[in-house]
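Removed from the display is one protein chain of the complex; every other protein chain stays in position.
Then we have chain A:
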Amino acid sequence: MWALSDESLLAGMASGDAQAAAALVRRYQARVFGLARAIVREPGLAEEVAQEAFVRAWRHAAAYDSRRGAVSTWLLAITRNLAIDALRLRREEPVDPQVLLTRLLAVEPADEAAQAAQGEEFVRQALRGLPLEQARAIALAVFYGMSGRKIAEIEGIPLGTAKTRLRRGMARLRDQLEVSDG
């Protein structure tokens, strides 16, 4: 089963193959749950979000288009959106962008996933290379779904500055990642 591609497992899952569904869940549950945890923090809510992400993936499997990106990318995008929605519904404590950033950047790639984690390490490296305020703005927008306006409020900066940090940070990341792609 582990030799099957993500696409085959997703197709199997969509057609009602419980074994394929189980294999896909097993393959990605740590990444999906980990992402949900990074966003919503509370483990019970993170589990709810992660479960829902797999249910949505099953439900929308027919809409998955491999030309647009990997199954894992798609699954994580679903998870991210669900987690941000959950976060918006129960916004209680103020977030600390520094804690989030530390959590994102401190990871050492696990042995078993070393191959896959290499790409992620490039991204971490690129994020580490940004001016701290740009990295914080990007982390707040990507992981908490915060608009420029909200970031300006949290960081105590003018709206234009928040938008500039996002735009410059993204442009710089893109330059760095394109270099490492080549």
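Keep in mind that, in the parts below, a contact is a pair of C-beta atoms (placed from the backbone, for glycine too) under 8 Å apart; a residue touches a chain by one contact, two chains touch by 3 or more; residues count from 1.
One rule holds for everything that comes next: contacts and distances are computed from a predicted model.
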item	value
Listed names "GLPGLI family protein", "Putative zinc-finger domain-containing protein", "Carbohydrate ABC transporter membrane protein 2 (CUT1 family)" or "Sarcosine oxidase subunit gamma", with the criterion being the UniProt name of the chain not displayed	"Putative zinc-finger domain-containing protein"
Positions on chain A contacted by the hidden chain, ascending	13, 16, 18, 21-22, 25-26, 29-31, 33-35, 37-39, 46-47, 50-51, 53-56, 58-60, 62-63, 68-69, 72-74, 76-82, 84-85, 88-89, 103-107, 110, 113, 119-120, 123-124, 127, 138, 141-143, 145-150, 163, 166-167, 170, 173-174, 177
